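One chain of protein is taken out of this complex; the other chains stay put.
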């Protein structure tokens, strides 16, 4: 099966439309749901250090896959609802970040672009 | 250009590796960054009602596309780092949700599956 | 018992110190934990409309009290760790918001100060 964003988005929107859920899915609600799901993902890692978080991924692989799928489903639908081309936006952002974080300055640094 | 998750993930990971950033990108940090970006997306809609949130999308289309791209970039990389097949996980979650939310019960309802 | 922030903070820090947890409570971890708890609180209200959220408060009163307590405990400790006087900061913020949101302009409006 295709892993194109367009194909996945079509399946997500079909699921939603069979249930007549678009009425609940205004942009605000989608942003709220994304934040709540991002909070669920984060909860797996609270108080963990880096090494513990690596083992956690191994121990809770299916749950984490499911949490990430929740965020992805909402994000793909929200982009579609807002007429945003997510693949193009990702590439535009990478291009912008390439300017903000030139390789020679950003290499090996965790600083923000305005602090490089 | 392809909008496949695999192709996009490859570009995202190439960007990261040119900057030697994998050292900062353990699962925990990725989850933190996703939550922070989801918070930024949410901020556009705080105190807005549904209708206001629709106009906001029109007024701030490029900013919202950029916020959603930030979340997508982190999510695709995190899935790759955790060896999670995001497209398969999305479809697995839709299948699970189809059981939890059967069309005849869920149609037109905003209730959670355990309250249907 | 006193409901002063200072008294409550003292009890929270005593609880922490008996368990030798300060080593895990750097500012970053506290901010992560607060965001995760805020996500838990939010989850109670996802997809709810205003009226549903009012009934939810009645139905889940003890759980919501417990979620809010979690955020408060972390916030009071974080303020103490960062040597921030939370009561003074609250009053300073109210004073700043009083300038940003003058009564005559802000009355009955849900707009942000830069859009009033």
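Letters A, B and C mark the chains as written, and numbering starts fresh at 1 in each.
Here is the rule we go by: contacts are C-beta pairs under 8 Å (C-beta built on N, C-alpha and C of every residue); 3 or more make two chains touch, one makes a residue touch a chain.
Here the structure is a predicted model, which means the values were calculated and not measured.
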Among shown chains, those touching the left-out chain: A, B, C
Residue, one of B:12, B:33, B:57 or B:106, that touches the chain absent here: B:33
Footprint left on chain B by the chain that the document does not show: 24, 29, 32-33, 35-36, 38-40, 42-43, 45-47
Missing-chain contacts mapped onto chain C: 1-6, 8, 11-12, 15, 18-21, 23-24, 26-29, 31-32, 34-35, 37-39, 41-42, 44-45, 48-50, 52-54, 56-57, 61, 64-66, 68-73, 75-76, 78-79, 82-87, 89-94, 96-98, 101, 103, 106-110
Absent-chain interface as seen on chain A, which is shown: 32, 35-36, 39, 47-49, 52, 110, 112
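FYI, only the chains that are shown with their structure count from here on.
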CA centroid of chain B to CA centroid of chain C, Å: 26
Interface hub residues of chain C, defined as touching at least two other chains: 32, 35-36, 39, 47
